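Note that one protein chain is taken out, while the other chains of the complex remain in position.
After this line comes chain A, so read on.
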Amino acid sequence: MAGKDTIANNTFECLKCGIPMEPGKVTVSYMGSSFPVDLLKCKKCGLVLITEDLALGKMLEVEKALEDK
């Protein structure tokens, strides 16, 4: 599910920690399945960015696939 978001590197910063979001491994899960993905996250507090493109694109696709599994 990674991809486009790494391009947004440096555009987003975590307001709580005051540091830019950086690519990192994140576990996402749905319908009992979990898997690691590379996403932008705050190295300090762990907040993860899910962009609109991702949420309505690839992520939605995976959600549908898991729902139909």
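What to note about this one:
One rule holds for everything that comes next: contacts are C-beta pairs under 8 Å (C-beta built on N, C-alpha and C of every residue); 3 or more make two chains touch, one makes a residue touch a chain; residues count from 1.
Criterion: contacts and distances are computed from a predicted model.
Think of the chain that is not pictured: of "Glutamate synthase small chain", "(Fe-S)-binding protein", "Isoquinoline 1-oxidoreductase alpha subunit" or "Ger(X)C family spore germination protein", UniProt labels it "Glutamate synthase small chain".
On the side of chain A, the interface with the absent chain consists of residues 10-16, 21, 26-31, 39, 41, 45-50, 52, 55-56, 59-60, 62-65, 67-69, using the contact rule stated above.
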